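Excluded from the complex is one protein chain; the other protein chains are retained at their positions.
Note that the chains take the letters A, B, C, D and E in the order they are written out, and that residue 1 is the start of every chain.
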């Protein structure tokens, strides 16, 4: 088994890399070669949703998976590829080439220490393409830099909102009102983890329908309030707690498979 | 209607950009703002498959779609992102950052001339992530360079092998022997368009199963002959002709929707 | 006055960009053009210090400054330029060229929305050079992209640990035992904001002296436990609360000057 | 002799890398370390010339050289550096830095497999500078990545239209009406390989004279129909067949020298 | 002692790398691993100062340090990061990312030959950030390229105008009329090394005060004649000779420490 799993811990404090010292990480690596990177985005989420939604949710899911598995969780990369949201105030986007370099460098740093399984928990659809490209580039660099783990290095992208059980639950809760962006399911998770957001929710008119994504101008023209087919006012903090649990369970299994595959 | 469709032509010669003069393109742009870019890869396709499979198929599908629609088809970009196949002789791969730059530059060139709808017909799964990242980067550049079409520019990635009707037909023909790489469906199309390949096909032992893709070394270790769960010996040229027809029909509809959407 | 200051708020929730909706940001921009970006690093901080020290402190100071001023605080960029710490497990570093691109893209995103004063609160000396380089590059891009705010855009780097009052207090508290890396003053702030860290502190042998910083290997050879002349065991959570207050006061004044300068 | 030459083959099918399987390439490398890359461009070629001229000719010459020598021919890179033609509709150009990266990656891919002699047959003057720069960069990367062939790797750029015998024949056929761009000699080769082009040729007014090449706008101002001193209407398909033969003979000798030099 | 110091020489000709042959450099490396790179900038220096000031002074100081120590001096890199001066005619600036690449490549070239101590003598404040970033990037590349000297490679940035004795002397000579840009001390050095500049000096009105540096437009608006709080008309050639001597003495000591540190 290339990478054993430490097992559940009581508190997020126990698995946050940010709270570890380097000798603790060195000891951790003696028994586990896996690590979790939360990847979010800082972008508009409709007229009532939090700009930090994708990072808040990615980090919450990551910490929940970390508590269940004992696998270390790095700080969140809160800025992702959100170019198409740039016409809405507050969106902060990395260009694809920049995000590619960020993820490349983070994977290479970890590989240098001996981490062999990098599990990225992602909260934003716009990051998927670039993250996969970054993994391919990182494999090339790990080999050309002659890192010892290069042949064993594996990266996996896990989008919490696309996990089967999460999508099923979202469908049960919201049916065709889930939509594609600023969805009630992701908003629900933010209500659970940041209670101050609850008071901001309110009924909204029907959203513009989902559709393909092109330039920022085109996006805003088609989706004037930033929503894509979604009814975030259906979200509740209770839903959020439950969805978080569902996501954590599903991704923990996914992580377990990833860490134990030959 | 932002972009009308010229309509069927008799011969591929009529829609190959390579055979047009610039005044012909200028006239074409008066009535149609759409164009097709075939995107392939040059990489191993198992012990009997052609290294050029992904480019041969992407170009064949593109030309068939071009003949049905009258939409111009650019030369194929035959080299794609195939880093994970680099441990097999003959594979030629662009790093993700390079392919991103290539597609960015091609889209920007076309946008400068007034093309508003760029339809990339892709033959290789490994290109998907990078192509999407390139589209986002191209939108940013089109705007920051002040191109007139920037707000109207749209790019669409269409993977012929993932079109619904193609996947259904592949399942009917090959069921669970289709696999993920060096599949009988793509090999069949190459047999149809390059008859010299037919004599190379032969029965093969059971392939290694499909699985996640990591480094080139890992890929070769898991898939020693390059196949991922596929039985390409089931492919015939007749299947290929039929699949090509299916793909052309499906993607022509997709293109029509793309060109006519508001 | 180019940018008025909103004034104190009760809770960090009120100034976290992550918890705002885009219409709220749009309204904010009507009266204030300033914003704070916390910039940290994820790197070894000696045998007892937290790997997240520089991000934890930068974020804590930023939120405190935000509460005093009412100026928005973006999510923290937790990964910085820490190449020279890469020989210690757990360090995650962006190459200088990558961090430059990240800060460039973040500044450009904000400038596009109309932010004119970007105040980066930094917790890591290794970020200083690259951040300044990024500002220069961002000014160039803002102009060449034709952004409306380009001539008014200003960026300021504020390193909380180098603020005069902070350095004076650190000297009073720790005299020549402050050192240069994994200092008691920064460790104290982490003890204040993350109480779980307190139990990890312990007496340590005398550290290697401070000195110039070269390659990762050279750094580890000269500073085998990661400290540079520092005695972090002197740190207490009480010190941390006080230092945080001192830093917040000093940087709030700095921010006020920055926002009100002609 | 570092690289033997396989010898003539009957059909292009026998030397197209696109039609090989990876085990065939592995076997090929046991006796020959050479390979041909056709490099073209997709750019305006005057009012009657095909936009694909430079790629069509480079590929035709490459395949002819391949048939004479038995040396493998990769798919053509059909997009090159054509920035100065971008004011004419249909031109698709890679920026110099992009083309540099493409050729770098292709050479590195081949070097990884053990190819030691990369022979680029080029159809476009605008590619020359960038290709040479790419070779230098590729040598550096091959060494820094520790590739086994690094000390033996050699790349050679062969511009078919500048081969001595080709230039002599063009002078005999067209004297001072050959010109510099959209020349009758290159147009003739396209008429030979793509007969559908023949019907488009017609008499043209005298062209603008050749001159230095600067910006796209300057180029179009000086050469309003895209020609530089050339009279492409003199071209015939017969000329094309003959010029192709001349080029193939000259470049085959050049290739032979390249493959056999110590 | 990792790097001995050759000792004083009579003439600049004896320590200019430009005047050495490669076998001479090979012999030099047998006893000394240190080398000096002069780094300047080509940018406006007020209404009477020379555009080349920063390169002229960096080179003059470097050669003086070279004569005192016998350490080789490379040609000057006369172009630096001067983006904020670009609104003044004659300024030639490298973008930060470009200067980073230049210094990276120069350090890597020297490291390949076995140089272990690279001492950059800099004449321009705007270069500092980028140079430090370049050093970090160079250390990473030296290691990933497997250079033998990688673990011993050290780079040091020495800004002659910020050396303690130089700043003291400038204060004595000019007190608060020294300013921050186009200072009398740097202008004095140019008068000493380029006598033709003396006749251009003249009394000037009071300068705009020093302040933070933002965009080129902002810089010119605040500092309409290019000076920042400086009175260059106080400069004399005699001052220049003396300041040059002071700088050479101070930096020679700094170099000596750098070369002899363990």
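Simple rule for what comes next: contacts are C-beta pairs under 8 Å (C-beta built on N, C-alpha and C of every residue); 3 or more make two chains touch, one makes a residue touch a chain.
Small disclaimer: the values here were computed from a predicted structure and weren't measured.
Asker: Which of the chains on display does the removed chain touch in the whole complex?
Answerer: Looking at the entire complex, the absent chain's contacts are B, C, D, E.
Asker: Tell me which residue among E:66, E:126 or E:226 touches the hidden chain in the full complex.
Answerer: Of these options, the touching residue for the absent chain is E:226.
Asker: Out of E:36, E:106, E:149 or E:248, which residue would touch the omitted chain in the full complex?
Answerer: Result: among the candidates, E:106 touches the missing chain.
Asker: Of the residues listed, E:171, E:200 or E:257, which one is in contact with the missing chain?
Answerer: Hidden-chain contact among the options goes to E:200.
Asker: On subunit C, where is the contact patch with the chain that was removed from view?
Answerer: Output for subunit C: 143-144, 146.
Asker: Which positions on subunit B touch the chain that was left off?
Answerer: Where subunit B meets the chain not shown: residues 141, 144-146.
Asker: Determine and list the subunit E residues touching the chain excluded from the picture.
Answerer: Touching the missing chain: residues 11, 13, 16-26, 29, 40, 42, 44-52, 55-56, 74-79, 86, 88-95, 97-98, 101-102, 104-106, 109-110, 112-114, 194, 196-197, 200, 226.
Just so we're on the same page, only the chains that are shown with their structure count from here on.
Asker: Over the chains that touch one another, what is the least number of steps taking subunit A to subunit D?
Answerer: 1
Asker: Under the document's definition of touching, what chains do subunit A and subunit B have as common neighbours?
Answerer: Chains touching both subunit A and subunit B: C, D.
Asker: Could you classify the subunit A-subunit C contact as same or different, where same means more than half of all interface residue numbers appear on both copies?
Answerer: Same: when the shared numbers are divided by all numbers used, the fraction is over half.
Asker: If you tally contacting C-beta pairs, which comes out ahead, C-E or D-E? Let me know.
Answerer: C-E
Asker: Distance-wise, how many Å sit between the C-alpha centres of subunit C and subunit E, to the nearest whole number?
Answerer: 30
Asker: With centres defined as the mean C-alpha position, give me the subunit C-subunit D separation in Å.
Answerer: Roughly 53 Å separates the two chain centres.
Asker: When you check subunit D against every other chain, which residues touch at least two of them?
Answerer: 144, 146
Asker: Once you draw an edge for every pair of touching chains, what topology comes out, line, ring, star, complete or other?
Answerer: Per interface graph, the chains form some other shape.
Asker: Output every touching chain pair, sorted by label.
Answerer: Once each pair is checked, the touching ones are A-B, A-C, A-D, A-E, B-C, B-D, C-E, D-E.
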